[in-house]
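Contents: one structure, followed by commentary.
Heads up, one of the protein chains got dropped from this complex, but the rest are sitting where they should.
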Amino acid sequence: MANSDHVSDAQRRLDGFATHRGVMNERIGEIEHLGIKRFFALDGAAYRDGALDSKTKELLGLVASTVLRCNDCVDYHLLQCADAGWTDEELYDALNVALVVGGSIVIPHFRHAVATIDAIRANEIGSETDGD
Amino acid sequence: MANSDHVSDAQRRLDGFATHRGVMNERIGEIEHLGIKRFFALDGAAYRDGALDSKTKELLGLVASTVLRCNDCVDYHLLQCADAGWTDEELYDALNVALVVGGSIVIPHFRHAVATIDAIRANEIGSETDGD
Amino acid sequence: MANSDHVSDAQRRLDGFATHRGVMNERIGEIEHLGIKRFFALDGAAYRDGALDSKTKELLGLVASTVLRCNDCVDYHLLQCADAGWTDEELYDALNVALVVGGSIVIPHFRHAVATIDAIRANEIGSETDGD
Amino acid sequence: MANSDHVSDAQRRLDGFATHRGVMNERIGEIEHLGIKRFFALDGAAYRDGALDSKTKELLGLVASTVLRCNDCVDYHLLQCADAGWTDEELYDALNVALVVGGSIVIPHFRHAVATIDAIRANEIGSETDGD
Amino acid sequence: MANSDHVSDAQRRLDGFATHRGVMNERIGEIEHLGIKRFFALDGAAYRDGALDSKTKELLGLVASTVLRCNDCVDYHLLQCADAGWTDEELYDALNVALVVGGSIVIPHFRHAVATIDAIRANEIGSETDGD
Partner (left out) sequence: MANSDHVSDAQRRLDGFATHRGVMNERIGEIEHLGIKRFFALDGAAYRDGALDSKTKELLGLVASTVLRCNDCVDYHLLQCADAGWTDEELYDALNVALVVGGSIVIPHFRHAVATIDAIRANEIGSETDGD
């Protein structure tokens, strides 16, 4: 795969999402609501090492997000999954489960996910060669 | 946990589901429709060893079924997950991800899943002691 | 297909649903709420002949109900579709679209639909031979 | 409305749900999983008096449960709503919002909800006359 | 909170949505389809004063839209809720119910909602000072 347009499009999209997510999470942090604070804490804790390790849980989060068809959630969990060390082939295999369970209505989100994976990998190569 | 009522209720429920599933899958096998046959084949194949092993994929199927709130699918994947060797603590940890992603609307299906796990384990003990 | 258990089970289920639906629709008719009355009227009107004929619309209603995974709605539209003259092969072809769009999570509802179709056809044969 | 069959059916259904819910919540209480315990605590807390009073929040929970089409959740919130003092007319008006937002796929759950309301009211009258 | 970027972004987004909504509703008004016209009328009527007042119903619409994860619907109901006089703290409390019922998959829509609330309030202050 060449570093084609869909990769740079997805990188711009991921950058925009990261900025928006950061700004809004900070803004939400200002809201004095115990329930909301606790919900965000619980969400973070759900993916930490427990009986299952964090790596496996991120893959569960990816598949759950994909069948529920939430692109922002798919992107978030793909970034976590790549950090956790899942390979492209493993991510495709997980997304295939989501495709079969969730049906063709999942296809636009599958396209989105593949573009995100390509952008994450291009970025990894980019940061590795940054050191050169 | 004693072998309480909720366990025998869930065992009866699982038996009824297994019978219904068997009868209807046989009936569906009689339908001459290539698309339907292929869909069922594709569904079966999605959980076989690949880049991810079958055990991991069954856990993905369980979480996908739980957030999509399908009790029959939850039961099916719990049976597969128990066969694949996941422990109770690991299953609870996976179901917790489903609970956090899918919200309190998942709780009735979580109750259902816990009853099913108890029935599966009671049955395992039952079949082990059957040999005595 | 023999007139097997799954057919008589489905016939009992359809009878129970018809009774419950009748009783509750009558009960709901007693509620003095203009919005609710109008919603039920609008729902009935959506399937009448228009630019599309009623027969086609019932098939649309069946597929919509199947991908949204509502067994009662599937049963209702299958009864209407059988009345409208759709054959088994046509209904399977429509349900296959629902299966592909909605994924394997639809399978339990597909099993339900096939049992309902068998019960409807057995009943049709039954009522034809009633006259003998 | 006479104390008709649909009312006693719904009362039996509510009793069965209350028993199952009690048994399973106790069973879930035995599970040593911090995330699950916290999720249940957070769910309980979401309906307590805050900027909005508990009565209003239960109505929000009812409408959320209805558009998400979870009968057990609908029953739970209807019991809470009746306790909180919402009248039948107010509950119908809230369910009408759910019907319009969620569409005709909600109708089976609307029927379920109306039967539950009737059973709750019949029970209230029953317990009042118990004292005689 | 300063009148930060996320506020002006959300204001532009709300303006774009208002324009698109206006143009398309006018366009839809040209379609000669009685069912469609009645559905839109019924949708409007569902939020008028009845057994419940309009203010309460808009909050119900907001929570229903949030758990069903429709950003345009969330924006529409937030504008109505602000007009009806709900405070930020009350809106957060309602959104918290939606978060707990609908789970972490709702979080991107919660972020969206908080940005919309900030844009609505900034606009209110803007229009008040316009008169100066």
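So that you can tell them apart, the chains are marked A, B, C, D and E in the order they are listed, and the count of residues begins at 1 in each.
Note that in this section contacts are C-beta pairs under 8 Å (C-beta built on N, C-alpha and C of every residue); 3 or more make two chains touch, one makes a residue touch a chain.
Note that the coordinates shown come from a computational prediction; the quantities given were computed from them, not determined experimentally.
Put simply, the hidden chain is in touch with A, B, C, D, E once you look at the whole complex. Residue-wise, the contact with the chain that is not shown comes from E:C73, picked out of E:A51, E:C73 or E:A122. Looking at subunit D, the residues touching the absent chain are 67, 99-106.
In the full complex, the hidden chain is touched by subunit E at residues 20-21, 23-25, 27-28, 30-31, 33, 35-36, 39-40, 43, 46, 64-65, 68, 70, 72-73. Although one chain is not shown, part of subunit B still touches it, namely residues 33-35, 38-39, 42, 45-46, 50.
Methods note: only the chains that are shown with their structure count from here on.
Counting only chains that touch, the fewest steps needed to get from subunit B to subunit E is 1. The angle of the rotation superposing subunit B on subunit D, based on CA atoms and rounded to the nearest 5, is 120 degrees. Between subunit A and subunit E, the centres computed from C-alpha atoms are 28 Å apart. One simple way to say how far apart two chains are is to compare their mean CA positions; for subunit A and subunit C this gives 40 Å. Here the CA centre of subunit A is 36 Å from the CA centre of subunit D. In subunit A, the residues that reach two or more other chains under the touch definition are 33, 35, 39, 42-43, 46, 50, 64-65, 67-68, 73, 100-102. Taken as a graph of touching chains, this assembly is fully connected, with contact between every pair of chains.
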